[in-house]
Every structure is written in C-alpha cells, then in structure tokens.
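Pasting a structure here, questions to come.
What you see is the complex with one protein chain gone and the rest in place.
Lettered A, B and C in written order, each chain numbered from 1.
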Amino acid sequence: MAEINIALIGYKFMGKGHSNAFRQVRRFFPRQLEPRMKVICGRDSAGVEAAARQFGWEEYDTDWRRVVERRDIDVVDIATPGNLHAEMAIAAARAGKHIICEKPLANSLSDAKAMLAAAEKAGVRHMIMHNYRKIPAVAFAKKLVEDGKIGTPYHYHGAYLQDWIMDPNFPLVWRLEKKFAGSGALGDIGAHAIDFARLLNGEFDSVVSQMTTFIKERPRVGTGAGSWGAKGSKGKGKVTVDDDSNFLARFKNSSAGVFESSRFCGGRRNYNTFQVYGSKGSLAFNLERMNELEFYDRTDKQADQAFKTIMVTESVHPYVGAWWPPGHIIGYEHTFVHAVADFLTALEKDTLPSPNFKDGVANQAVLDAVERSAQSRKWEKVKT
Amino acid sequence: MAEINIALIGYKFMGKGHSNAFRQVRRFFPRQLEPRMKVICGRDSAGVEAAARQFGWEEYDTDWRRVVERRDIDVVDIATPGNLHAEMAIAAARAGKHIICEKPLANSLSDAKAMLAAAEKAGVRHMIMHNYRKIPAVAFAKKLVEDGKIGTPYHYHGAYLQDWIMDPNFPLVWRLEKKFAGSGALGDIGAHAIDFARLLNGEFDSVVSQMTTFIKERPRVGTGAGSWGAKGSKGKGKVTVDDDSNFLARFKNSSAGVFESSRFCGGRRNYNTFQVYGSKGSLAFNLERMNELEFYDRTDKQADQAFKTIMVTESVHPYVGAWWPPGHIIGYEHTFVHAVADFLTALEKDTLPSPNFKDGVANQAVLDAVERSAQSRKWEKVKT
Amino acid sequence: MAEINIALIGYKFMGKGHSNAFRQVRRFFPRQLEPRMKVICGRDSAGVEAAARQFGWEEYDTDWRRVVERRDIDVVDIATPGNLHAEMAIAAARAGKHIICEKPLANSLSDAKAMLAAAEKAGVRHMIMHNYRKIPAVAFAKKLVEDGKIGTPYHYHGAYLQDWIMDPNFPLVWRLEKKFAGSGALGDIGAHAIDFARLLNGEFDSVVSQMTTFIKERPRVGTGAGSWGAKGSKGKGKVTVDDDSNFLARFKNSSAGVFESSRFCGGRRNYNTFQVYGSKGSLAFNLERMNELEFYDRTDKQADQAFKTIMVTESVHPYVGAWWPPGHIIGYEHTFVHAVADFLTALEKDTLPSPNFKDGVANQAVLDAVERSAQSRKWEKVKT
Partner (left out) sequence: MAEINIALIGYKFMGKGHSNAFRQVRRFFPRQLEPRMKVICGRDSAGVEAAARQFGWEEYDTDWRRVVERRDIDVVDIATPGNLHAEMAIAAARAGKHIICEKPLANSLSDAKAMLAAAEKAGVRHMIMHNYRKIPAVAFAKKLVEDGKIGTPYHYHGAYLQDWIMDPNFPLVWRLEKKFAGSGALGDIGAHAIDFARLLNGEFDSVVSQMTTFIKERPRVGTGAGSWGAKGSKGKGKVTVDDDSNFLARFKNSSAGVFESSRFCGGRRNYNTFQVYGSKGSLAFNLERMNELEFYDRTDKQADQAFKTIMVTESVHPYVGAWWPPGHIIGYEHTFVHAVADFLTALEKDTLPSPNFKDGVANQAVLDAVERSAQSRKWEKVKT
C-alpha cells in the first residue's frame, strides 16, 4: 500500500487537530493509503520544533516556500490564518501538490477563485477542511435529506454561537484583525453554518445581513498572537472584525433561511446548530451534543409524531463502525480523521475530494454577499 | 368587594380562554375585584348561546354594538379577528368602557394608534392581551433583567414556530386571509415574539425582513371559519398572508436581534422561544416547557458556569403562590388568569394595566416596519 | 341533564384541587353530569368557611358525620389525612353515598380492605384519586402498552423524588407523623409510583425494601398542620415516618422492578418518573414535564431507532381535545378534572370507575409488603 508524504503548514490549534488526523487515520481506517507525516512548518523555530516532536512529524521547517517545493511532498495541508491561504495554495498547486486547506478558503472571494483556478489548472486534488461535515450525525442528516425524508424544504435555521471573547480584556489576537482573519464571527464560525446549509439545503440565492462589533478596542499582545500573526505593540488596538453577524437568506430552492453567528452569547461554548424544516420532516443538530441528531418524521402516525433524539453511534451510521461498539461516543478531533480518510480515499480512487475548493468558493461567495449587504443595508445576490 | 361587569366579544378559541380567566381568577386570587360574567357576544346565535352556557356567562347577544352600549357593562373584552378590533375598541372607548383587546392590537398601525387615542381621550383603562408575559417563567425573566443579571444586551433571538397548517389541504380559515387577520405568521405568532423582545430587551430601532407564502391556494370552507369570518364558497381560494416571516433587528440599545416566525416547522407545536444574551448573563425559554427558564450567570465561578434549568414553580416566583405547592406545573390558560388578575388590580388601584394599548401600538409599529421591509427589500425604521 | 350533589371533606391542598375539578369539569367536558358543589367540610370553622367561599361551595360544615348522613348528598369525596379515610369511607358507604377517596386508600391494608368491602356491600360507586393516571401522557402510555408496543416486559423503574422537607427546620407537619399519614415518602409519593407500575406493568409478586429517616426530630408546630392534624406543642417532636424508601420488585409477569421514593433529593421538585422497558419498546415519563412522553420503538429502522419526545398535546391524545388547540400544555390540576370527568361518566353509565378501591387495596398491599420487608430485611410476598 502506497505512502503519501504530507507537509503541514501551521502548528497551533488547527495544526494539532490535523496532525492527530494523519497520525490516527490508519489506526481506525486501516485500508487507507498511508499518510507519512513528513514535515511541519511554522515561523517560530522553537515552537514548530516542539510541535514536530509532540505531534509526531519527521521534520520541521520555518520556510513554507521551501517546503512546498520539496520533491518528496505529495500533499500540502494549509492550517494558517486566512490571509496566507491564497499565496500558499497557489504555490502548492503550481508545485503540483495536492492541497488541503482550512476554512474559510480565503479572505476574499477573488482569492478563493484564484485558488480554485490554480488547483484546477495544475490538476491537483483539493479539499477544504469543513470537518464538521464529517460528523456521523451530520453525514447521517445528509443521507436523510438525500433519501427524501425532509421533502420540500421550507425553513432553515443555522446558528453558531460562542462566548470565548466576551471579556473586554481578552487580547487582540489575529482572529480579531481583518488583515489576518478576513472577518470575525462571520468567517470563523458563520462559515461553518453556511457550509451546513449548503450541504443540507442547497445553494444560496441572496442574503441580507447585520454585522456588529461590541468591543471596539482590546489590549494588544506584545508577542504576536497566532503563529503567523504580527507582533503587536503594547496598549490597545482596534478590533477590525465583527463580533456578531446575522443574516437572512433566500435559497435557490425558494426556502427561507435565518443565520446567526456570534462570539458574545454567554454559555454557548461551541453551539453550532441547525434546524431543517421541510414538507416531510425536520432535523435538528447541536455540535455540543455532536453524537446526536434530532429527527421529526411527518409521515409517522399522528399520535406519535415527535422529534427523536437519535444517538448516531451505531455501526449502521457513517464512519461509526471504524471506532467503538454502539453507544460509545466520539469527540471533536474525530471529524478531522474522517476528513483525512475521505481525502486519502479520493487520492486512491483518483476522484475529487468532498468538500473541495469549489465548496470553498461557494461558501466564500456567501460570506462576500453578507459583507456587501452589511454595507449596502439591503438584500444582495450571492455571486457565483 | 365591588363587582365589575364584563362583556366578551368572541366565543371560539380566545373566547374560551378569556372566559375561563374571568371564571377562575377569584378562585385563586381571592382578593381581586369580582368580575361578573355578564354577556358574551358572537354573530352565530346558536353558537354563542352554547358558549354562554358552557363557559358560564349570564347572557349572550349577537349584536356587539348593542352590548358595547349597555349601561351595566364596565369592561369590554375583544377576542375577535383583528379586522374588527379598531371599530369595536373605539366604540367601547366612546361608550366609556374599560377595554381588553386581543393581539395584535389591529391590522394596521394607523388603526392601532386610533384605538390608543380613543381610549386615552375617553380616559378608560386598556390592556392588550399579551398573555405570555404573564407566564411565571417570563415574568421571572423580566425580573432578572431588571435586577441587572443580564447586563449590557448583545444578542437577542426570538422564534415562534408552529406546524398546524403544513397540510396543503388545511382550509382557508380567516387567519389565512389578510382582510381578516392582517397578516399570517407575522401578526399571529411573530407579534408574541416581538412582545417578548420589547419586554426583555427594549424598543426596536429598525428591521429587515423576508415574508414567504409556501402554499398559495387552499380549499375554501363553505361555512365560514371563525365567528366573524366570511362565508366562503367552495373551490380553492388564495392565501393572502405569510406562512413564514423572519427579520433581523437593531434595538435602540444597539443590540442585535434575529426573529423567526413560521407555521411550517414540522414538530414545533407551539415553539415560542427566546434567548437573551448580555454581558453578565443569558436567558432561554420555550413555551412548550413554559414552567422552566434557563439562566446562565457569567458571574458564577468559571468551573461551574452553565445554563440552569429553573423550574419556575416555587412560591417565590411570580404568580405561582396562588396555585399549587412547589413543583406542580401550570398550563396555557393560567396566563389569561394572570392577565385578568393584573387588569383587575389596575382597575382597583386606578393605574394603567400592563401591557396596554401603548404596547399594542409599539408592537404594531414593528409589524408595520417588517411588512414595509418585505416590500422594499432593505432596512426600515420602526416608526413610533 | 341530572345534577349530582357533592360533599367534600378536607379543604387544604387536596381540597383546593378537588374543588377546582368539580367547578371546572363541565366547562370543558360539557356533556357530563352536573356536579353540584353542595358542601365542604373541615374541622376549623373559619378556615372551612373561607374555603367554601373561595372555592365555590354552597355550604360548609365542621362535622363530617353530619355531612355524610345528609339525604341530599350523592357523593362524598374524602381529601383528608389517611388515618381518617377508613372511618369516613365506611360511614359514607353505609349511608349509600358514592365515594371518591384520596390516596393512599388507608393507613393499613386491613383498613383498605374494610373500605372496599363496605363500598361493595353498599353497592356504591368508588374511586381512588390516583389523578396522575389521568395525565394525557400517562393515559397515552397505557394505550401504547395495550396496543402491544412495549412487548414482553423486562425492566421497570419508578422514582418519585422531591426535596421539600430537606431543611431540618421544616416543621413536624401531619405528613411526618405515622399516626396521621401511615407512612412518609412511601405512602405519599411512593404510592403514586406503585400505581403507575400497576397501570403499565401489572401486579406485583414480591418486594424487598429499605426505609430511612434522615432527620429524626423536627420542630413542633403549635397550631396544628393539616386540617385534621393534632395541635402540637412547642419544642421538637419525633419524625415517625420514612424520608426515603426504595424497593426492588418482582412482577407477576416476571419482569424486574426498581423503585425509589424520597423527599431528600435536592432539585427534584416533583420528579415522578417511570421508565418501562420491554421486548418491543420503551417508555419514559417525568411529571415535571407532564405534557411529554418519551417512546422508543424497537421496530423502527435501525438507523433511526431512538427515543421520541412526544408532546402529548394533540387532539388525538386522551383528554386533550377538551382543552386547547394542539401544542398548548395543561397543568397539574387538570388531572383532577379528568378524574372527576371519568367518575361522572361512570356514574352516568352505571359502571365502576377506574381506578377504584380495588386499585387502592392492591396498592396498599404493595405498601404493606414494602413495610414488612423493611422490618424483616428480606423479600416479602405482596398479599392480595
């Protein structure tokens, strides 16, 4: 069975999650190609060296361009802040590498399109890391939709709410600066909500939005926040992204959509939720209880029509059989393992991974329309 | 203890609920004025006679104008479709009667304002039946807000979802015709969501909306639906109201609002919910579990910060002491009893009941802006 | 439509609940016989007079024997502490009155049997007020059992947990004295758990138990607690009943049972719960959310086998149609209304009400075996 040599750029939160996925994938999906953890890359030499050792990479490097050019590398996995995605991905494509890229695909729609074009021109395989699609409960939700269990779609609600920056003294990390992150709650977590909607309810036609920044200045961090963030000086700096972004949507299938994303909802730790309502059934999901899916079947007998809370932990459910016996739940990082397993399968079968840069572009087009609407204060078409 | 003579116009769903409230109020709030159930009024003679007998009214009548003019009547309670509210309320005010009126106050903002003006000119007491404010859990939520437990408001979500007209063969009842009902999901249930928001988060500045009708034609009902609805002919008729209405809001306090109202959300029987997020705490409520309130206190110790599910069934909670020992839940109709108790207290103390026609006008102004935005496809100011 | 003259003995918590039921029943179940609220009876003249006025009784009396003998009384409803049930019920039976009696039927099995014998000898109708059977969700659970949806019963768990006497300074009310109450948690709330089990899982064969009193002395209440309780002197008095009683059971159908009843479970306000597990399905219920029933159907497709949370608030569910439109919940006191409606129907149709004194005796036989086992420290047969 062939080996695939991986280079990972980024070694903090996402780097840790992706590393674990490469390390674990064949322990649970043993028939996959073998991903060889060749090199991890970051700007800070000491930091990336420690990461390489802890996460199990053979080598480390501080120059991503050198890594991308290496002959022995088959796959470049980009887990950096969004402002670097386009340059890295395009370089990787030109070097003929298959690419995995964190979401959102880029900090602008034009960058995202350029990335897709570069990958397609180079004929390389590409995946966007919308890992939450790979949750068994979400993949099972998709199956129920495909099986017609929801029927004609009417109403979709997506909300991704967190509370980790509510303290006004929480520092100005890179995720709070537009030049690094592109946007705030919208691109970081709203992008996940958009991805769920595209997966389960189809493409967006138009949106109208509101974006709010509640805490307008925050303490600078002197040492740089994020492996690729700028060194900040002391004092306070301006928050240049949204704390809270909401939008209404019209889908191409005529159904209505309502979306919330916020980092200021106290008590919501990681509340990535959707509710799908159609003529035949309804679905509800909450990432905080990611092993469960709620399903309402309007074709049940009237007296016992009700939401079921399905434990999506049975061998008949997607991905579950690889792990533990029925009823034993999995956690956050398993979603990356599933994504990598699917990516490796696509490489082996020479098919396009899913989701890929096309999904990234489509997602970015929604983010773009949301940002335009926040300026224009009217409905904006999603331009794809 | 003085008696107050009541006339009730309307004898179907709301008539039944209001009747029960007058009948029960002094059994549980014995120190109130005595409401005497004098006369119930409706168009259909046989129907209103049966209602009078079943619900315990002394008399019945089919002519609301005659009833409103009666010397012996102190209070006129209007529980009819919205198109009749203004005419009835203004007549009642001119006749010097105190008024209770179902929500929404009217089918247009101008009608609502005329009603308030008439009541104020006549110097009569007036209440709008936003009964859900009188749920102990909601009144307790209000107290937590007033006590500063939520802090600076950031994000508000209100959703009132139902599923009772999803069947395309459900008939064209009066609630589905604009000339009777004013609007559909928006005015019927969205108005409740707006009232909760005004109670807990303050006044609206502006909104942007979408309104959708999924089922555009429905079977006519030959016999008239609703006591004041027109007799319909056979065949299909046009649905002239919204099935589903959503809007974003900016509140005057700068917080962001997201609202959903829909009659097409399968499995949601009576899902009138809110979540309030502020700098110090969060609240969540669902009418389907109306004896509970979820409360998150950011001032708790970090390790045990979490949503509590408070059973609002203790003697220290609003209204609860009048009913049963701690832990014994109450139901839907109790909310009307509380509203009537508060109304009678206001009469006795010669104060303005709460909520009253001013609240009705403020609510209507939001409905009005939502409807304008659905046309203009941009943000609209709430004109008060 | 005929009138039935009612006498009620007891005017506190249960008196209030029963009164409401007689007053409300024909407002919602209009085809029933008319119960006329003739006389309410209690020891304390001022108290019972106030209760008569507040609850709507025509007369009051302080001598229950006189009331029971009245020619014009058709039904005697006994809502007093358990030590008085037998004497009152037997007197009522001898006087030819139909009887409703609160649970537990008596303070001893022999008393309970004497009551049943007296009622049968006199040929009067009798009901035991196991009102929780009349919850729509519970009646619907019974229907699912009867329809074979649970299959062969395997495992039953009943728990009724409360927390209202956890404070050691809570006084020595009559419910804490054996001579008045018979037992503590066991007879007061455990009896409800036993009744659910008999309804849903059939008769008990044998039990083994433990009974515990955590707080052995409490402050005496100088004024008497409970309308029929003794006037206590000051100082502390001995708690002579159980605070917490648990037992294992073997049912006649061979299934296994586990029962908990406790007044010392903090946070459990009125946690009367059951779980029924059989070869085909499972059920779960909690009185604190009494409008819901959880149902698991093992015959569903494997991928979506899961507990449903049914809102038992639809017109197709037992009792619900009499109240409000779908999705509008009911509360505690509605259970008494349903019980009285069923009682009146039985009178009208000249059938035996359900549940009746036979159920009371069967329940008492389980209580009796539980108490014997707590002494013998081994399994005891339920003697019926």
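Simple rule for what comes next: a residue touches a chain if its C-beta (ideal position, glycine included) is under 8 Å from a C-beta of that chain, and two chains touch if they have at least 3 such contacts.
These figures come from a predicted structure and were not determined experimentally.
Q: Kindly state which of the options B:Val25, B:Leu199 or B:Ile310 is in contact with the chain not pictured.
A: B:Ile310
Q: Touching the hidden chain in the complete assembly: which of C:Ser183, C:Ser262 or C:Thr313 does that?
A: In the full complex, the listed residue that touches the missing chain is C:Ser262.
Q: So one chain is hidden, and I want to know which residue out of C:Phe196, C:Phe247, C:Phe274 or C:Trp323 touches that hidden chain in the complete assembly.
A: Answering carefully, the residue with contact to the hidden chain is C:Phe247.
Q: Pick from C:Pro104, C:Gly281 or C:Gly360: which residue touches the chain that isn't shown?
A: Of the listed residues, the one touching the omitted chain is C:Gly281.
Q: Can you work out which residue in C:Gln210, C:Ser354 or C:Thr384 touches the chain that's missing from view?
A: C:Gln210
Q: Of A:Ser108, A:Ser183, A:Ser261 or A:Thr313, which one is in contact with the hidden chain?
A: The single option touching the absent chain is A:Thr313.
Q: What residue numbers in chain B mark contact with the hidden partner chain?
A: 140, 295, 297, 302-311, 314, 316-317
Q: In the full complex, which bits of chain C touch the chain not displayed? Write them out.
A: 154-155, 157, 159, 161, 166, 208-210, 212, 214, 243-244, 246-248, 250, 254, 256, 258, 260, 262, 264-268, 275, 277-282, 296, 298, 305-307, 377-379
Q: Contact with the hidden chain only, please: which chain A residues?
A: Given the touch definition above, chain A has residues 13, 16-17, 19-20, 23-24, 26-27, 30, 53-56, 162, 164, 269-270, 288-291, 311, 313-314, 323-334 touching the missing chain.
Just so it is clear, only the chains that are shown with their structure count from here on.
Q: Name the chain whose C-alpha centroid is farthest from the C-alpha centroid of chain C.
A: For chain C, the chain whose C-alpha mean is farthest off is A.
Q: Measuring centre to centre with CA averages, how many angstrom lie between chain A and chain C?
A: 55
Q: So, what's the distance in Å between the C-alpha centres of chain C and chain B?
A: Chain centroid spacing, chain B to chain C, equals 36 Å.
Q: For chain B, give me the residues that contact two or more of the other chains.
A: In chain B, no residue touches two or more other chains.
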